[in-house]
Structures are given as structure tokens and as C-alpha cells.
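The complex appears here minus one protein chain, its other protein chains still in place.
When the chains are written out, they are named A and B in that same order, and each has its own residue count from 1.
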Amino acid sequence: MEFLNTIEEISMDKFMQEVIRFKMEGWHVIQICAVRVDGGYELSYSFGRDYDMRTLRLKVAEDETVPSITQVFHTAYLQENEAAELFGVKIENIDLDFKGKLYRISRETPFKEKG
Amino acid sequence: MAKLAKSPWLLHYDGSSCNGCDIEVLACTTPKYDVERFGIINTGDPFQADILMVTGGVNHQSENVIKQIYSQMPDPKVVVAVGICACTGGVFKECYNIKGGVDTVIPVDVYVPGCAARPESIIDGVVKALEILEKKREAYAARKKAGA
Partner (left out) sequence: MVKEFSTIPFGPQHPVLPEPVHLDLILDDETVVGAVPNIGFIHRGLEKLVETKDFKEYVYVAERVCGICSFGHGMGYCECLENIMNIEVPRRGNYLRTIWMEMSRVHSHLLWLGLLADALGFESLFMESWKLREQILDMFDATTGGRVIFSVNCVGGVLKDMDQSMLNNILNTVNDMEKEIRPVTETFLNDYTVGTRLHGLGVLTADEAKVMGAVGPMLRASGVSYDARKTGYAAYGELDLEPVIDTDGDSFARCRVRINELFQSFDLIRQAIGKIPEGDISVPVKGNPEGEHFMRIEQPRGEAIYYVKANGTKYIDRFRLRTPTTSNIPPMVELIKGCQLADVALLILTIDPCISCTER
């Protein structure tokens, strides 16, 4: 059996629109992941519907802010907080923002530096 | 060990382990290994515990909890580090959020190796801890008698 498992790049101006469309079509967030790349971050938002999975890939610069998707998918708050705390991604307006106090680690944004 | 001087009570705390050693500590109290036949009881209250078993390495957050639990236990007391992470930090030693073994925070009397520590070695560690506890108890009584 083959199921959808795709990664689609998306630009910031279309991002929220796409997220809302996903919600309307009955997808839900299953995973949010940040990756440190040169000069910024790569954010992957994975949505699932039954056995299909589609991932939106958003590239952001280091000091660029990202809108939170918790207004659309409330339950994404844990993983958004995690990306903000461990990587230093600037995510705005998270519903239930822990403000860097989710894991309360001694070192700030450990994943920001490589190695 | 000819006989047990008393029925020691255990207190278990999960420093920042992977769960492997924790479920093995718990498995020690269930029918196959059954440390309870030695009169050992797993308690949740530091004020009534004689032996503190710590699994997993110590991180920034659990550091204070472990110190506090240790200070709440009455003298004489023995600390057993269960599993390689509790001994030295183990496979997580290089992680940014791991400080090292339990002995970076409180004095440790018995080190139980293994990843995960097997129930047999955990029981062995407890038996060793009992001997140390007995010695500490005698020393404590002697100090008391001398009026220190």
C-alpha cells in the first residue's frame, strides 16, 4: 500500500492561508520540526489525514518572526514552544506560550549552534 | 550476609533516566525477583527511607530535587546509583543538559553498573548497601554515645 508522504515548500505570505485550508479539509497537525540551516531555520509542519501525510516546508531567516498556528490548531502549542526554546525560532502569539520555560534547561537555545 | 539487621525502606528517584533502569527497579519488587521477601519496602516518603536509589544522570532541574530528597532522609542513609547513567552519565554524558553522574550532587556509596542494570545486580547493590548501612549505623551509635 502506498500513502502520501510529501514535502512541499511554501512561502511565508501563503503559509497561514495554506494552514487554514488544511484545517478546512480535515487535516490535523501531527508534527512540527525545526532544523538549523545557514542563516536561518527550516520549519516543517506535517499534517495527517488518515494514512496520508503532507509536510509544509517554511524557510525563515534567523531574526524573522513566524506566526503561530495555535490559533488554528490549538494542540500545536507543545511543539511550537519546543522549537522556540531549543532553536530560538521567533514564533509569535503562541496560545499558551511558555516563554522559554518548557524544559527549563540551563543553556539557551542549544540547537542554534552546530556540533 | 547471615541475616538482616532491619527491614530497610527504599526510595527511588528518576534523575533523568531513559526508564530502562526504573522499570527494572520496579521489577525487583514483583514476584520473580521479589526483594520484599527481605523485608525491603519501596516507599515514596523520603522521611522514612534508609536507602536512596537514583537512576539516570543528573540535569539542571533534577539536581535540586535530589539534594532536597537526600537532606530529608534521616541519618544514617545510603545512596545507590543504579545504571551507568547514574554512575557516570553514561551514553548521555555529552548531552548539553546532563551534568554527569549522581556523585556530582550527593555522595554515592554503591555503584550498580549496566545499561540497563539487571535486577540481579540491583539486588546485589541493595545487599551491599545494607552492609554499609549497618556500619554507618554502628558509627552513628558510637558517636551518639560519645556525646558528639
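By definition in this document, a residue touches a chain if its C-beta (ideal position, glycine included) is under 8 Å from a C-beta of that chain, and two chains touch if they have at least 3 such contacts.
Since the structure is predicted, the reported quantities are computational estimates derived from the model, not experimental observations.
Taking every chain of the complex into account, the omitted one touches A, B. Subunit A meets the missing chain through residues 1, 3, 5, 7, 28-33, 35-36, 44, 46, 50-51, 53, 55, 73-75, 77-79, 86, 96, 102-105, 110-111, 114-115. One chain of the complex is left out; on subunit B, the residues touching it are 13-24, 26-27, 30-32, 44, 56-57, 59, 61-62, 65, 91-92, 94-98, 115-116, 118-119.
The rule is short, and it goes like this: only the chains that are shown with their structure count from here on.
Residues 103-107, 110 of subunit A touch subunit B in their complex.
In the complex of the two chains, the subunit B residues touching subunit A come out as 59-61, 96-97.
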